[in-house]
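Everything below concerns the one structure shown next.
Here the complex is missing one protein chain, while the rest keep their positions.
Residue numbering begins at 1 within each chain, and the chains themselves are lettered A and B in the order written.
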Amino acid sequence: MQKLRNIGFSCFGIALFLLAWEDAGRTLGPALLAAPSVVAGDYLALLRQGEMLRELAFSLRQMAVGFALACLVGMPLGAVMGRSRIADAIFRPWVSMFVVTSTAALIPLLIMVLGTGLALRITIVFLSAVWYIALTTYNGARGISPQQIATARSFSANSVQIFWKVVVPALYPYLLTGARIGLVHAIRAMVMAEMFVIIGYGGLIHRSGLLIETGPLLGLLVTLMIVSLLFNWLLREVGRRLAPWYEQQRVMA
Amino acid sequence: MAARADAGLGAGWALARSFLLRNRLLSVLSVVVGFAIWQLVASHVSHFILPAPTAVLDRFSDPSWLARLWRALISSFVQLGLGFALSLVVAVPLGVILGRSPTLMRMFEPLITALYAIPPVAFVPFLIIWFGLFLEARIALVFLMSFFDILVIVMAGARDVRKSLVDVGRSFGASHRQRLRLIVLPALLPFFFAALRVGSARAINGMITAELFFAAVNLGAIMKRATQNFDSATVLSVVLVICVLGLLAQTAINMLESRLLRWHVRV
Partner (left out) sequence: MNSVKLEVRDVSKRYGHNGAGLSVLENFSLSVSELEFLVLLGPSGCGKSTLLRIIDGIEACDTGQIVLDGRDVTGTTGGGRGMVFQSFELFPWRTTLDNVAFGLEVAGVGRKERTERAREYIKLVGLSGFENAYPHELSGGMQQRVGIARALAIKPTILLMDEPYGALDVQTRDLLQDELLDIWDKQRKTVIFVTHSIEEALYLADRIVVMSPRPGRIDRIIDVPFERPRRDAIKSTPQFLELRRDIWQSLKRGAHV
């Protein structure tokens, strides 16, 4: 009942937004701002053409490589930093330095080193996501209560057992939150890198920007939004399955 | 005997360890060693690909280049400041209003989540149509890149102000306005600083992205020209400047927070 009402409210909010947009779109014309009704038509055309989905699949495949690498490096890095003060002291300055340096600033340099090919895009995605994944995991690892460790120790668990039976399960929700935050950054980085070297989905966005009409451009953004929300939802569901005892942590990046 | 030596060693190690940690020596050491490795590697590869750190630092001893860098930075700050300020002025009040109203929250939270999911840089072609290629477009991108992050944090903070504290206000007969001024806003301050931290990083990101994606100007222009000349030392020095800028912003905000929010214990 309550849930139904919430959905009603949300639909109302979105409808309000669409209505305002429709009105603005009709006033300004499709060259400046295509109305939702126009975008819907263009969107169907984009779907029929197939180029959008083809480029999307191409881009996401490459992004997945960078994102997977970021998880593979970021998660252990964060866990080690969170559990060892020495590792923390060693890696902290580097992580702080990289996390405040926008990846966009690295693009020119990376192009000089790596060229404009696949390596560049994977590296950019990796560098955008890895620090957020590490930091989220780090917060989780630091937050593991000493009592839980002490409890395990009082049942004479050894360090290996403590790691697998206490630390890792306690980290689950943070790993998933880290992955979610990392994914947001990975998608952003993917689009950015592709728009810069004009390839894949980002390249498609760039080319659509050159058209007289804004309908297809906005359609491309809608797909991006759907993809991002879908992944977010998917990771949240995985989290609920794997760690149902833990309410989703609200972690600030 | 061996056990005693071992214990002695252990104590010595513990002492060294605490010394290293307390003095942040290890962190400094880590950075120094990192740069040393970089120097070592750089001496074995072409300086087009990886310039030595000394070569990068060398750029800062050239006064004419320093002047150019300084001018570029000042112009960059204009769009950074305007865009970020605009984003704060809009996002903070909006976040408070939405967060304090369950009805508005229910209406607009999904919409905001949806819009937040779109990478801001994808709006670049759109911003070009609306704002052209120059200052206005750059301000718009800085705004767009920091706006949602600030909004989402402030909104969550305003929603999660402890109800029991607001109840204290009601119990003492505080009016709606008094509760907002005396309870909700102070309770929000830590979130406001969190929003400043995240928002400023995003805004700096927006600043440099804008200078590269619209007509190349300021720092972006320096980087682009240096790239064409294969002058990687210059490119890296600009990256270094942006990195330091980001670190300075974070440090300044943290210092301001611990100064102003002495009551707040950060975990």
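We adopt the following convention: a residue touches a chain if its C-beta (ideal position, glycine included) is under 8 Å from a C-beta of that chain, and two chains touch if they have at least 3 such contacts.
Because the structure is a prediction, the values reported are computed rather than measured.
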In the complete complex, the chain left out here touches which of the visible ones?
B
Residue in contact with the excluded chain [from B:Ile129, B:Ala187 or B:Leu247]:
B:Ala187
Per the whole complex, from B:Gly83, B:Gly169, B:Gly206 or B:Gly220 the residue touching the absent chain is B:Gly169
Footprint of the hidden chain on chain B, which residues?
164-165, 167-174, 178, 182-183, 186-187, 189, 261-265
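Here is the rule we go by: only the chains that are shown with their structure count from here on.
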Considering the complex alone, what residue numbers of chain B touch chain A?
17, 20-21, 24, 26-28, 30-31, 34, 48-50, 103, 106-111, 113-115, 117-126, 128-130, 153, 156, 194, 198, 201, 204-205, 208-209, 212-213, 223-224, 226-227, 230, 232, 235-236, 238-239, 242-243, 246-247, 249-250
For a test of understanding, state which residues of chain A touch chain B in their complex under the given definition.
5-6, 9-10, 12-14, 16-17, 31-32, 85-86, 89-94, 96-97, 99-109, 111-113, 184, 187-188, 191-192, 195-196, 202, 205-206, 208-210, 214, 217-218, 220-221, 224-225, 228-229, 232, 250, 252-253
